[in-house]
Each structure stands twice: as C-alpha cells, then as structure tokens.
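Just one protein chain is left out here, and the rest sit where they should.
Up next, chain A:
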Amino acid sequence: MPVAASAIYFLNLRGDVLINRLYRDDVGGNMVDAFRMHIMQTKELGTCPVRQIGGCSFFYMRISNVYIVIVVSSNANVACAFKFVVEAVALFKSYFGGAFDEDAIRNNFVLIYELLDEIMDFGYPQNLSPEILKLYITQEGVRSPFSSKPSDKPVPNATLQVTGAVGWRREGLVYKKNEVFLDIVESVNLLMSSKGSVLRCDVTGKILMKCFLSGMPDLKLGLNDKIGLEKESELKSRPAKSGKTIELDDVTFHQCVNLTRFNSEKTVSFVPPDGEFELMKYRITEGVNLPFRVLPTIKELGRTRMEVNVKVKSVFGAKMFALGVVIKIPVPKQTAKTSFQVTSGRAKYQASIDCLVWKIRKFPGQTEPTLSAEVELISTMAEKKSWTRPPIQMEFQVPMFTASGLRVRFLKVWEKSGYNTVEWVRYITKAGSYEIRQLVVSGSKLVMAEGAIRLFSTGSRCHEIRRGEGHLPGPTQPAFDM
C-alpha cells in the first residue's frame, strides 16, 4: 500500500498541536508526545526527516513555522508520503490564498479538518486537486447547489467532477476574453570551485500556465528542444531549420498532457485545467548560459585584517537587465568593522548572518560592478582557524532570459467553437543555488591567488560544463524494444 497513514499532526515550533487527525487506530492517540519527546526536544530534529520510534515511523517536514508529521505503522512509501504533504500544503495555500503558517492554520482549522477528511480516508490518499475540491468544500456552509433540486434527478457537476475521467477540468466554462499566459521560469544552479572552474551547473525549469479559456480547448505547445524539432522535420520531411536547439535531459509533465502523443509525435498537447497550473518541468545540464560570473579575491592581511574584492560580471545581452541582485559574501564571525566601496548598488555588513550583503536593484547586461571591502577582525587565537569559509551566494532574477536558451516556438489553441485567443509568453531566470566557493589567501601567497584569477577569467567554463556529463539517455528515446 502506498501510504496508509495512521495519523497526521500539525505542530508549531514549540510542539503545540494545531491540528490532529487520526485516520486509523493502529497507533495510540498520543503519538504526538513521542514525536515531541524523541524528535523535537532532542538534537535529532532536522537530522533526518524520517524517524522510527517504537513501532511507528514518523515523516516530518517543516513548512514555515509549522511541522507536519505523518505517522505510519507499516512499511510505507516514503516518496508518496512526502509528496502527499507537499500537495496538501499547496491545497491549503490555495484555500487561504497565500501563506501557510501557524496563524493561517489557527484561523482556518475547521476548513483544514474538512479538507483532511476529503483528501485522505482511512489513511489512503483520495482527491487532492484544488480545482475539484473547491467545487464542494467551501466555507459558505450552504448545502451544495444541487441539493435543492428534486432528489431523483441525476446529480450534476460536483460529485461527477470529484471522480470524473477529465478530473482536472470542468465543463461549461465561459470567458469573455480567452487568454493564455505562459511563464517559463528557470532556476540556475551553480557550484563553482574556489579555483574558478564550474563543478556543477544545471538548470531546472518549469513552464507555468494560467488559462482563461472557454469550453474544452485542446492546446499544443512547440519548443525549440532538439528531439521535438528533429521529429517535426522528420514528419514534414524537410531539413530542420538551423538555430539554437536545446537538449532536455529529462522532462515531466502535468497529468493533463497526453504522454502517448508526446512519445510518438514529440509534441506537448493537452486539455488544460482552468486557472493556474504547472505544465511541465525539465532539467538541462548541457550548454547552460550562466547569467553572472563572480570573481572574488579575498586576502588575509595579517591576523586581524581582510581585504575582500568581488567583481560580478553580467554576461547576458546589454539591453536586458537583472532585478533584485543580492550577493552574500561570508566573513568570519569575529568581524568587528567593515568599510566598503562599490561601483553600483549598496553594501552592508549583516552580523546576524556573518555576511557582507551587496544589493543591486537593477543590473544591466554586459557590465561588471565591483565591491571592495576591508574587514577588521577581533583578534582571537582559537576561532580564526575554525572559520569554514562558506561559499559566496547569489540571488537574482533576469527577465526575458533563459539560461537554457529554451524558447516557445508556438502555442496553438483549438476549441470547437473556434474562438480567438490571446497568448502571452514570459521568460525569467532566477538563481537556484548559486554558490561560489571562496579561496582565501594570505598576503604572502598573493601570486598564487592571481594565478587562480587568471584561470578563472580565461574561462575554462565551456570545457568544464561539458566534462563529465556523460550521455544521459534522452527522455524521449524509446528505451525498450525486443
């Protein structure tokens, strides 16, 4: 059985129960005490999200200031359990409109109990789709609309929808203006060594859609991915157009996408749910365009002084710009005094996180602002050695840029009434985990540091990215045949 959850608890950080829902009585009513005593009040907390106490296993996740705990007594499916929690939280959020935290739970606990009843029965996950649940779980408290009708009439809508085959879309939707919004959101993950070579770099992207379309439309999406393009040229028996093509390492789709058609024709076709949803996710490791390069030089000048020089270079088009750029440069705990010079943006020392934080609100392409800072340390003998040199981290958003180079080639909407639609496409690249390891050199070893910089700026990057990637099988190749 995938998950036969025995109970679900929501706790705040102090261990007070916000919600408890027992689904089965194969566990005692006070499992929450066990969780508090053996996990929350010990160092165990956060060391492993799955823990066995007595005969029961506890899965727990912290979401903002709330712990969600699932208790099972059998050999449950872990992935399923965590996915259930994530989906449930998404569902609650869509009901509360945004935040999911202790206050939201306290204000909505009746609703949460109602939902917990619907999404899981006797430990088995049931329907978690917000679109459908919203049809019959409301806090309005009136009986569902069909109850006023004579009882012998077949029941329309809601309950059919609860269980229907096209579970994600209801019939009979009408919009005055038919619009589709398509957002390609990519996050770039980078791990750069202290010597300036790219250790790991990949892009995880998702395509988010917002559909306001009438009726039961059929949509078809074309991307500039390699396999799709090749297939298309093969079908049309003409050579593929030249231009950039993208090799996707792996793709996953929303349940609405017809996967059979994707596998045979390599096109993404689907009947979309109404409103907002995530159409697909993908991962790319080959040929990633990093939007920023960070060139740090950190010198230790004697025991109590450090010199920090960081240059950040934007390597996307000059007409584009990044927003909300934040660069966090960790410094030792015993930092006493800092002074800065920046050519752009603002910088300050944040003692709470032991970082120099440099913020640039609008960062145009093809520029390279620098920060130079002098850091004075309180001289202590012992602690200096224990500074672990955490990596420099970076946050940013670059609109209209995709690190993977992915582009939407077309989006076709077909509905039997033949209305016109307006399609909007946006691109944005965000920083995922963008880490640059620090190389700290003492003043005397300056020569070596410069060597490192040279190595970095001449950019062994292309080479580095390709190296070691191997040949992941394309997600779309038929893998099995006789």
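Some points to look at:
In this section, a contact is a pair of C-beta atoms (placed from the backbone, for glycine too) under 8 Å apart; a residue touches a chain by one contact, two chains touch by 3 or more; residues count from 1.
The working rule: contacts and distances are computed from a predicted model.
Think of the chain that is not pictured: of "GPI-anchor transamidase", "Origin of replication complex subunit 3 isoform X3", "Beta-adaptin-like protein" or "Vacuolar protein-sorting-associated protein 36", UniProt labels it "Beta-adaptin-like protein". In the complete assembly, the contact with the undisplayed chain comes from A:86, out of A:86, A:301 or A:318. Considering A:39, A:76, A:213 or A:431, the position touching the chain not shown turns out to be A:76 (whole complex). Residues of chain A that touch the chain left out of view are 1-2, 4, 14-20, 22, 24-34, 37-38, 46-50, 52-57, 59, 61, 72-80, 82-86, 109-110, 113-114, 117, 121-122, 124-128, 136, 139, 141-144, 146-147, 150-151, 154-155, 158-160, 162-163, 165, 167, 189, 191, 193-194, 199-200, 202, 204, 249-255, 259-260, 262-263, 278, 280-283, 385-386, 388-391, 433, 435, 437, 468-473, 475, 478-482.
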